[in-house]
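The complex appears here without one of its protein chains, the remainder shown in place.
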Amino acid sequence: MKTIFEKSVPGQSTVQLPKSDVPEIKINSLIPSAYQRKKLNLPVVSKINVVRHYTKLSQRNFGVDQGFYPLGSCTMKYNPRINEDMAALPGFCYPHPLADDKDAQGGLEIYYELEQYLKEITGFDAVVLQPAAGAHGEATGAMLMKAYFENRKEKRTKMLIPDAAHGTNPASSSLCGFESITIKSNAEGGIDLKDLEKHMDKETVGLMLTNPNTLGLFERNIKKVAKIIHKKGGLLYCDGANMNPMLGVTRPGDQGFDLIQLNLHKSFSTPHGGGGPGSGPVGVNKKLIPFIPTPIIKKRKNGFYYRDYSPQKSIGKVRAFMGNFGVIVKAYTYIRSLGSNGLRRAGQHSVLNANYIRVKLMPHYHLAYNRICMHESVFSDKKQQKYDVSTLDIAKRLLDYGYHAPTIYFPMIVHGAIMIEPNETESKSTIDGFIDAMIQIAKESKENPELVKSAPNNMPITRVNELKAARDPNLKWEE
Amino acid sequence: MDFVPASKKEEKEMLKTIGISSLNSLFKDVPKEFLLKKDLKIPKGLSELELSKKVSSIAAKNKIYETSFRGAGAYRHFIPSVVHHLTMRSEFYTAYTPYQAERSQGMLQSIYEFQTMICRLTGMDLANASMYDGASALAEAALMATRISDRKEILLSETVHPDYQKTVGTYCHANSVKINKLPSKNGIIELKDLKKLVTDKTGGVLIQNPNFFGSFEKIKEIAKIVHDKGAILVVSVIEPTSLALLKAPGKLGADIVVGDGQSFGIPVSFGGPYVGFMATKTKYIRRIPGRLVGMTEDTKGRRAFVLTLQAREQHIRREKATSNICTNSALCALAVLIYLATMGDKLKEVAKLSMSKAHYLAKNLNKVSEISLFNKKPFYNEFIIKVKNSKSVLSKLKKNNIEGGVDLGKYYPKFKDHLLFCATEINTREEMDKVIKILSRS
Partner (left out) sequence: MSKPNPKELFYTKEHEWVKINQDTAILGVTDHAQELLTDLVFVELPKIGQEIKQDKSFAIVESVKSVSDVYAPISGKIIEINQALNDEPGLINQDAFNKGWIAKIKISNKKELDKLMNSKKYTEYCKKEEH
């Protein structure tokens, strides 16, 4: 499809701005010629053509509203419309981030109350809403751990990370200058305790553990894991990307974790926006509170909310202002909508749906770990390989059936992984439809592998030439 | 109200298929002692009707100022209606990151167009798909500069937004990068100071333009000094409407240009979500953090877009990635793109209007006794005034339902009783005359 730049018609009528009611500045006297822009090379497109262009582009995209989106570890649940309406209220859109506390009582209340709810849901002593995404929360968490040990004058330089972890974990740990040490998984898909014990020492910060892990499995040995880490004075970090199945059922703060990051755009229903914005709150236990980013939102006895910039040991700021407020309003609205019962139902049904898929697909696809799973299960293309059909082919064929593909080739410890996360907001009939499609694809792989290998066939485009894109990068439009 | 559609009957059927009898048995892997015995202390769920009333009542506790002169990294500009309507197309906003290219051409092409817009405005070769916000983008640029130059020190101008400075400080501390501060004189960087402070240990020099005080830095002259020492020049643009009038920083010698796109179609919303951008030169293509979308073709030779050069990113390169960023601010980037596509060359008018209004206000405030304009150098749409008592000025305005500028005392001790005012095309002469009138009455 043509780009917006190709649709530009210089001179076309576009937007109208009000006439100036003040004397116009003399640019030449304020900006030296060498510093002036001579040409503003932006497209000139009439309004209706702008609307049609981006409407057409939207039609070449696919979201939760368009169909089932079983993308593993991403928790693509229904994004309630009411959340959007609330975040768009003028009372929330207009306040300036540097508004006086007195003028921003509503905004501060949302921050404060959401922090209380998230503390209760996760079992931690404090929650900070500043980070803008999951990985941003992870980095903040790693910085908090660094600050904690610096304050104790302990030099710790290594971070333990399971081989099944999200890539963001080692990358976040590198951001703090820690060396990432990979810990093996055991035959059951959990942490190899021996390997963990071998590597955990007094030069090690701790362990970044996703629980349930990226195989969708709850770490049964969590108590032992916590003990190994804490015995050596380390900290146990929870990557809370997979918090959804635990909602109202169990709390990481009770399980021995010292801190967590949450992904409001996963477990708490805020839309993912085609790649963001998200929000990555961090929850910590008491010993890490002195280091959390400022400002800290507090409430006086008389109910007045205010921002406290005073903590001296704080790591500082990880972004300009207090948080992705719009996203925070949506998560607040979501929690108020569900309440305690609804949260538990969400957690339970996300696990019910995942296990239903696990059992139904087991005869047709190789299941990497045959155990009860939490919110997702991981299959592979092992059974289809003999027909020369790969995970990628299966994923692309699913697009033809009107579904988004699962997460593929992750976690890396499962060769050809197909990671399926249905979430609780999908109905049985939707899930049955998906299961039928998966079974059909398994059948096609056997009977007509070419059909699967050439997929997708009814998308706006066929498979793309990624090699050309990477060898000869074209990253912007040039006339 | 929850969003679980399953009926009791369906629930039973599914449990039976799995071979268990109750929802609780799904959690047998969780040690018993960790299973919650009680309900969470969270208020009972609300119906949509109750919810809407409840949340609206909280929103109503925020004071909405029809007239505001507060900027400092969050700017009120006119937002054409189409921006909201188009970004709220659910095909965009309920989608995840465009990993399945064939089903995500809409978002991929949008990002490609966004990258192009950012390149055109900044004068750089390539731009990424967005960052969280301007401050974190600047912090990432600082780290990128240290990696390119292989030097562990940066020079940070005090004319950079203080919250941005703080963010850079947090990131650099974590990464063991030393920060040296670059002072200013008359509200801009003095080239003499810069010459003294850039050494062959300096990896990157971080400046902002227009700077936090509203004034223009001499980027071209700065770039020469920075490059002479083999350092990287990072220019931060947090009021990007200024780029409609200013020569692109890339054409003046910047190596990395970052900033915040909030001015382009995103409401100030109490601080977020906004959208950071980052652009650089081709030779640093493998050093830039974040996603990149490239144009290529499908198996039938048709134009297609795809995430590319992903080997730099965390999901492949893990601990050696250029950054840990994954989720960025895609939907806000889309808003920026649609804003720019809608405004086109009219962006120049936005910039001219904003600048003209700020100058009108500054000139007339300067005439008020007990108020003096701090900026001795040309400025864009923000300026600092020195007043006798900043608190009383702000409260006088507040009484008249006007939100005055930012009190700089809390950021810079030397700027006690200094206010940073901002004006944009939104502000009318009437509003400004009112401010002048109120402050003229002593």
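First chain written, first letter: the chains are A and B, and each begins at residue 1.
Heads up, the rule we're going with is that a residue touches a chain if its C-beta (ideal position, glycine included) is under 8 Å from a C-beta of that chain, and two chains touch if they have at least 3 such contacts.
Quick caveat, the model's predicted, so the values are computed rather than measured.
Student: For the chain left out of this view, which of A:65, A:101, A:179 or A:466 touches it?
Tutor: With A:65, A:101, A:179 or A:466 as choices, the missing chain is touched by A:466.
Student: Given that one chain is not shown, which residue among B:90, B:310 or B:366 touches it?
Tutor: Within the whole complex, the residue contacting the unshown chain is B:310.
Student: Which listed residue, B:286, B:414 or B:441, touches the chain dropped from view?
Tutor: Spelled out, the listed residue whose C-beta touches the missing chain is B:286.
Student: Taking the full complex into account, what residues of subunit B touch the chain not shown?
Tutor: 286, 309-312, 316-317, 320
Student: Touching the missing chain, which residues of subunit A?
Tutor: Per the touch rule, subunit A residues meeting the hidden chain are 466-467, 470-471.
Basically, only the chains that are shown with their structure count from here on.
Student: List the centre-to-centre spacing of subunit A and subunit B in whole Å, with centres computed as mean CA coordinates.
Tutor: About 19 Å, centre to centre.
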